[in-house]
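Left out: one protein chain. Kept in place: all the others.
Note that the chains are named A, B and C in the order they appear, and that numbering of residues resets to 1 at the start of each chain.
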């Protein structure tokens, strides 16, 4: 009984950590620009596809991964430079449509440049399941947790301990003030896209051995990541992580104890209820309208 | 009869009292000014009176009816209307349409009749447009009759808010710093408008920093500091109050 | 308005066969949904990423009621629209308290939940493989064939546009636009903003439901995919691309995005890339949408003369 519960929990944590990484990317860009980047899932896909293709082509795995991360970052920077930057003052909905357009474009391009098939990467440290009190866990899941944790710590350090990170945070709180003290808003935006593209690609690389990847893999991850970020409260990195874990665990418990057909629906119902009572998500800033 | 009664009203935000145990009343037909240094809680008070915020304690009575807890639109229907310190203009609409929204309560609001464009709606709209044109002229916006709100200068928008509030045919009009950010000429013009509004029988509650204006047009003044009432009375009385001089004028001197 | 009628009436001159009529009908159906959705998104400023769900509910409502309970099509359409309206009313209250991206998330959730239900309850809906239904019959008269559907859709589109134009330029419509401009500003002059938001949410949902019912009858076969997240995104894209807060803009957006895949079908695999570039390009260079941006350009050129 407990073993089953633990297994559901592991299952949920594995999915949840993946969603959390996706959600974190949303949070970073939202923080810097108040843009919801619906192409976030595509960064994950590009990370996975690029590394898998390179490995298949005979490139050693560590090099392939580094290259994949660089490719994804380049795509992120290009997206910001050519699509977001020129439309900076547009409506929120307009920018949403731009990022959706970008995701369609990136999927289309990947499908032509690479292919439409599913790809996988070898698991980083074998495929021998680890038993924990009657439940099992794949070593790769541990990799996902570890990478997620490293990312979170790294981001915390970056935003709180480095000049540039602090500047990025400042911009998100008050763009005008940041400009006054000489923080380049443009540079911050660019950096935020590069950073979340990197984050997405890292996520893409570590989850590919578990979930496989193809040119459409980013759609679902993007959607779940968005859910995670909103549930946690937009712009709150920690919130996105917890949001992702909650979504993953709810799905796993729902399929374990209720109905696997309705597990996604159950997750959304829970998100809806949270929003009804906490309209800014679990950890969102509760702003009273100043009038 | 007293038009507005504020009794022991308090509002706190996370432990900080923006308004504390405040009591005063507004007599019909008066121009009643609320003064106080920045952060004294004037705008919070307005938000409490008009239903934008709900009070933490105390109550508000409008025309002897308990109104705290009611929604702004319900208060509007009872004859309370206001403007904002931070403009709340409908920038996606024309200037005249902004004013016409102000007349919302006095128009045929039936959904089906709007959808089908029934003659009654057309007639109502025509009359409304004519009246709103007059209102815009009244506040001195004659040259903006065809303008989009988004293309108007700041000073004009301040008046547009007044016109919109007037279109609701209020018994009491609350003006939140109508002269802020205006130059001397514009300020004088607003002064005129307020006087004329009051002359037409509408009670005016005014928050304003421009002391010259306040002292010149007010019938009654309530002075606040740190959310509490510091003094009240006629302009002459308040001006002579040593607490006010110390807290308010002193702070500025 | 009159010109829209002329366009609708004259377009078939170029139609050499019923495939063109079919695309025309789809374009106009989408246009009607978008006119309704634009009231919500463009005028009242409330986003919805779940309207394909309402469209699908209308379609499945009609399919279920006509095939399983022998309800006449017009009755099925009406009942479905009422149920969808009621559903939109019930969920609208709590959802529309949310703002911006949170509202987007909530509507997206509603849409996805509807989609999952339609997919899963295969006893009623046939599951992912879809279900079929009969022609639209009314008063002993059967709407059949693409030509006849074309004229039905054309008349309905003109009716929808007329209704929308009426609404926008009325006290109710101004109140809706005021909600977009400033909710507090609208509240303090007596506009019950939350009721108006719910109202327009319901209206746009009913538009989608009615069109969904008709679409189901026209195609004779429906799959749950019509209610997917992409369907909703597609609809929003039409509205935004064509021009928010512009009734004709929504029509233009719907027509373009319905035709585009048909035109791009010949470039096969490049379709997605080109579609993405067009979406991004339009929004970058015309952030207010095609129609309003073009009009503004024309206007400034005229003024410059």
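The criterion applied here is as follows: contacts are C-beta pairs under 8 Å (C-beta built on N, C-alpha and C of every residue); 3 or more make two chains touch, one makes a residue touch a chain.
FYI, contacts and distances are computed from a predicted model.
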item: Choices "Cytochrome c oxidase subunit 1", "NADH-quinone oxidoreductase subunit D", "Phosphoribosylformylglycinamidine synthase subunit PurQ" or "ABC transporter substrate-binding protein" - which one is the UniProt name of the chain not shown; value: "ABC transporter substrate-binding protein"
item: Missing chain: touched chains present in the view; value: A, C
item: Residue touching the undisplayed chain, where the options are C:51, C:101 or C:119; value: C:119
item: Touching the absent chain when the full complex is considered, from C:69, C:221 or C:285; value: C:221
item: Where the unshown chain meets chain A, residue by residue; value: 4, 7-8, 10-12, 14-15, 18, 111, 116-118, 120, 127, 129, 135-138, 207, 210-212, 214, 216-217, 219-220, 251-253, 255-256, 260-261, 263-264
item: Where the missing chain touches chain C, by residue; value: 1-4, 6-7, 11, 14-20, 22-23, 26-27, 119-120, 122, 127-130, 132, 146, 215, 219-223, 225-226, 246, 248, 251-252, 255-256, 259, 261-263, 265-266, 268-269, 271-272, 290-291, 294-295, 298-299
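In this section, only the chains that are shown with their structure count from here on.
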item: Farthest-lying chain, centroid of Cα atoms versus that of chain A; value: B
item: Chain centre separation in whole Å, for chain C relative to chain B (CA means); value: 41
item: Interchain centroid distance [CA atoms averaged], chain A/chain B, Å; value: 47
item: Whole-Å separation of chain centres (CA-atom averages), chain A against chain C; value: 31
item: Residues of chain B engaged with two or more neighbouring chains; value: 52, 84, 88
item: Junction residues of chain C - those touching two or more other chains; value: 184
item: Residues of chain B that touch chain C when the two form their complex; value: 50-52, 71-73, 75-77, 80-82, 84, 88-93, 97-98, 100-102, 104-105, 107-111, 114-117, 121, 124-125, 128, 149, 161, 164-165, 167-168
item: Sites on chain C touched by chain B in the complex; value: 45, 163, 166-167, 169-175, 177-178, 180-182, 184-193, 199, 245
item: Touching residues on chain A, where the partner in the complex is chain C; value: 30, 36, 83, 86-87, 89-98, 100-109, 111-112, 223, 226-227, 230, 234, 261-262, 264-265, 268-269, 271-272, 275-276, 279-281, 289, 291
